[in-house]
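All protein chains but one are shown in place.
Moving on to subunit A:
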Amino acid sequence: MNANIESIKKEFNTNVLEVSTLHNETYLTVKKELIVKMCDYIYHHLDLPVVCIFATDERKIDGSFKIHYVFSEARDDSFIILRISIDEKNPKYPSITNKIASANWYEREIQDMFGLIPQGHPDPRRLMNFEDWPAGVHPLRKDFDIKTKPPRVDGEYIYRRVEGEGVYEIPVGPVHAGVIEPGHFRFSVAGEPIINLEIRHFYTHKGVEKLFENISIDKAVFLAERISGDNSVAHAVTFCQAMEKIAGLNIPPRANHIRTILLELERIYNHIADIAGIATDVAFSFGAAHANKLKEDVLQLNERVTGSRLLRGMNTIGGVRRDIGGSKDEILLSLSIIQRDFRKLMEHLSSTPSLMDRIETTGRLYNDIAKGLHVVGPVGRASGIDRDMRRDHPYAAYKEFNFKVIVSKAGDVHARTIVRADEVCESVGLIEQALWSLPEGDIRVKVDKIPDGYALGICEAPRGETIYWIRTSGNKIERCKVRDPSFCNWLSIEYAVLDNIVPDFPIINKSLSLSYSGNDM
């Protein structure tokens, strides 16, 4: 047992009711009254971030709901999971948001989905159940039928208000001017500078977690691919990894190499798309056209190699469904051309003063805020958070390869652009290594039945760490918690835009590269 668990046990001795370890996950069942203290201790004293908080409805087993708090320990690739029990008759528990800011949305999500009330939460408004949902509708409770159509009721969402002379509000969305996903932004401005921004999302809430409980396991991979479309591979791989962990499967090395290649191809086209978006939003059309063409080149390469422009349908529980070893030369050749052009593009961008002027010092996300909100992925790394699941909780074949985790301290749009650009080059390097060392052998192991159990899956998507926690029972999914990186990152935009001018908002938004669908689910 590792040192951190020892010190938790020492600190809280009799309050830890039960300890069980499965793979690299240690579950500590603790008293709910002590949860704030314990989380505070692990977060502030042991310095481990909370990567996910989720609930399960176990009333059928022991008449209670459970809430899980997942802490990640990068040093020895393990997870500490605190678990509290909440009685159905007294559906309340102490909120930890006042101590750990990143718990904010998780607790509100649990309130909407399970009807468990975080007592003392500083902002207990609804999140995904809009105000026109009747009270008492909690879709993830087991006795809620997925086909229910709750009636619409009256109700209004109250935005935070900024008052003062010359302050006015600009509402934007949910239907935007560009081809982007729906969400609402409420700016309070005085002149051009933004004094306050409040985001309101969950317009694209599609009931994904409930759907997982209602479809067969072989279909579930396809659903995972459709949670955040441009991160299809990452979601599919994370899902499969959790399932494979439950089943105790070791997938063939060749499949792990192929997964790594797919994950990095996805990262490349996403990062290039983000850079294209930034160029578009500063009206630098030449750069945007160039970057968009490069992205299209990658999408076409994807299609030639896998049959899908977005690399869909490749992953399955137990490995991959199609061998791409035959396309080795084609991938290497195309990538070398793409990388050469990409380098030229980046040189061009960084020598264009009108672009640099718009992105340097713009949309600064300070390290302490990023850390407090647990901002993940390239956005976090551009604000000095040295975290990358590929290194910290290695999966697929990443352990075997050399790559650099790119970190920058500046935290502005420029830093985020550079981090992405450098990551593209690292990704190309990873794909080359994976192709050169592609092991012979099968690409999948057959899986007939998934045993009962539970496990975490984790992966570094282009947007950052993606987490699944799955519990299976009777070859069906009992519960599937999905945590997309955007769920962590969205709130950071409220801080990154402060004191910036409204016209810079689109650039900041693009540089944070946030998924609405992955967030809303």
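Quick notes
One rule holds for everything that comes next: a residue touches a chain if its C-beta (ideal position, glycine included) is under 8 Å from a C-beta of that chain, and two chains touch if they have at least 3 such contacts; residues count from 1.
The working rule: contacts and distances are computed from a predicted model.
Choosing from "Methanol--corrinoid methyltransferase", "Energy-conserving hydrogenase subunit echC", "Glutathione-dependent formaldehyde dehydrogenase" or "Phosphate transport system permease protein PstA", the protein name stored in UniProt for the chain missing from the display reads "Energy-conserving hydrogenase subunit echC". Checked against the hidden chain, the listed residues A:L299, A:L456 or A:I470 yield one contact partner: A:L299.
Touch with the chain that is not drawn comes from one residue among A:F130, A:Y159, A:Y366 or A:F403, which is A:F130.
Residue A:P174 is the one among A:P91, A:P174 or A:P253 that touches the chain not shown.
Checked against the full complex, the one of A:Y203, A:Y366, A:F403 or A:Y495 touching the unshown chain is A:Y203.
For the chain left out of this panel, the touching residue among A:G229, A:G325, A:P394 or A:G429 is A:G229.
The residue from A:I117, A:I195, A:L211 or A:C425 that touches the chain not shown here is A:L211. Counting over the whole complex, subunit A has residues 128, 130, 137, 139, 144, 146-150, 174-175, 177-182, 202-208, 210-211, 219, 222-223, 226-230, 232, 273, 289, 292-293, 295-296, 299-300, 309-310, 312, 515-518, 520 touching the chain that is not drawn.
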